[in-house]
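This report refers to the structure that appears directly beneath it.
One chain of protein is taken out of this complex; the other chains stay put.
Order as written gives the chain letters A and B; numbering starts at 1 within each chain.
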Amino acid sequence: MILSTNDWASLWLSLKLAAISILILLIIAIPTAYWLTFSRSRYKIIISPVFTLPLILPPTVLGFYLLLLMGPQGVIGHLCQVLGIEQLTFSFSGLVVASIIYSFPFVVLPIQNTFSVIGKSSLEVAATLGAKPFDSIINILLPQAKIGIISAGVIGFAHTIGEFGIVLMIGGNIPGKTQLASVQLYNHFEAYEYSQANHLALILLGLSFIILLILYMLNHKFSHLDTRENALSKI
Amino acid sequence: MLYLKYELNKPRLNLDLDIELPSTGVTALFGQSGAGKTTILRIIAGLEPTQQGVLRFMGQVWQDKTTKIFIPPYLRKIGYVFQEGKLFNHLNIAKNLSFASSRSKIKKEEAEVIIEELGLKNLLSRMPQKLSGGEKQQVAFARCLLTQPDLLLLDEPFNAIDVYTTQLLIECIHKLQLPTLYVSHDRNEIIKIADYMLHIHDGKIITHGSLNQMLPLLGYNGFIINGKLISSNNGYCCYKTDIGSISFPTVKTPPSNARIYVDSRNINLYKYDTGKLIALHINSIKYDIPFYCQLNVKLANENIDILILKEKIANMEVHSMSTVFIEILQADFIGYQ
Partner (left out) sequence: MILNKNLLVLTYLAIFFTLHANADTINIAVASNFSQPAKEIANRFKQQTGSSVLISTGASGTLYNQIKNGAPYTLLLAADETTSQKLAEEGYALKASQFTYATGQLVLWSSQKNFVDSKGRILFTGKFHHLAIANPKIAPYGLAAQSTITKLQLENTLKDKIVQGDNIGSTYQYVASGNAELGFVALSQVYYKGKIVSGSAWIVPSELYPAIKQDAILTVSGEKSKTAQEFLNFLKTPAAKEIMSMYGYK
């Protein structure tokens, strides 16, 4: 392997970013998906498109707006100054924020879909049995939505690994902080370092394949859950 | 016991209700599909999103649009058996049941009694997908009973389940003596359980009354009484009922407590008592139907209509406010044993 320390660092950084982003994203996405599925609020019709926006906006547009918003003259920049947090541009935290925005619909929509397939029927039953809403969500809705949530997490993880345009715009290419594998690949390519680019690309390809493999195995495993009665029969 | 005044305009259903239900026994909600029966149950359970009208149960206000009160379903002490049970598919039977018992104040011994009575002991470790329709309904029933409800709401619970399970559940309902609201479009089942009945059509209550009063609507001509077995020999059984002792032939082993249906065809009328007949006070007579006269009689403490062939009272001087005596030739057992 002719990968440099920077290359390995970039891979590790990409994995770290994806893992942290997806954890935070799941925590935000589950209540959001619940609201989108079960709420009867009239604001849903306005808010839903806003949530879906990162899906269709080119990453460079997102990156551009984030650059302006996170800068000293932008809303987010001002907020950071007031709260005493470091500037988000050129920082790992900034990339986490950007990843969350960028991968948001990729995580929320599958979970929302899962919730609407499950429907409110079992939640109603739970309510008649005396379960409060939060109780029903934790004990009835989420267990049934397990596969959907994990799948959404895997999709979001993979999506963040592939993040490029936004990182390029707000990252600043700082090794160990914002120099992700996708950017490092681009760097090698632009500097005519083709064999290094190739090696890095192969590793990223392998990683993506493993992620997809996990996703398919999960779906396969859980769809066979019914027949594995013995493993689950506990009183 | 239950007072509901409700107006609801949905795309396929307009509800205009003003109901007051008796405080004991089983009340049947009878009507065609789409008439609004399930919607009414859901409204009483608190599962319908729009908060209209007024709903009171045993004096508690469960919802009131004018004072903006709405008690959510998990705070109403109801037991709801849905059509097709609706068990939690990701939990085994034991966990389905403990979901209910752990959220109520029921004692462990009481819970075990319910589980035993409904024959669920052998099913505890199974998953809902592996149960038959009847077994699932048994579990659903037990599950809602474990919450110790004050009101039972049953939505066509005997749809597509076997006779044995139906019988078991009906016996259970009778034993519980809980105020029960029971939705059905099946006449045969209603007569097995109900004490009171509401007929709903197109979102409106057309008529209501005790079961005996509503029997003509269900297509029966006669009356239903509850009896306690006094004696049985030589193929005859004798029961003590609210209208007196009655005796009739039977091929089955007579149950000790029975719900008995007497069809008007199986009644003979006499002007004078022989000592073994039952007195029936006639409130009014109508002769406008061909072949039959419609008698409004006092049965125990209610007034019901029965049709009697004109020729049966042809030579008797029967008129309103007079008393006749009836002999019961044949009767049927319906409902529980």
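Definition applied: a contact is a pair of C-beta atoms (placed from the backbone, for glycine too) under 8 Å apart; a residue touches a chain by one contact, two chains touch by 3 or more.
Just so it is clear, the structure is predicted and the values come from calculations on it, not from any experiment.
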Visible chains in contact with the missing one: A
Per the touch definition above, residue among A:A29, A:V125, A:V154 or A:L168 touching the missing chain: A:L168
Sole residue of A:S4, A:T52 or A:Q87 that reaches the chain not shown, by the stated touch rule: A:Q87
Contact residue for the chain not shown (choose from A:I24, A:L53 or A:L68): A:L68
Interface residues of chain A (partner: the chain not displayed): 64, 67-68, 70-74, 77, 87, 89-90, 168-170, 172-174, 183, 186-187, 189-192
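Simple rule for what comes next: only the chains that are shown with their structure count from here on.
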Of all residues in chain B, those that touch chain A in their complex: 45-47, 49, 72-74, 78-80, 82, 86, 88-90, 92, 94, 99-100, 103-104, 124-127, 129-130, 143-144, 147
Contact footprint of chain B on chain A as seen in their complex: 40, 121-122, 124-133, 135, 139-140, 143-144, 226, 229, 232-235
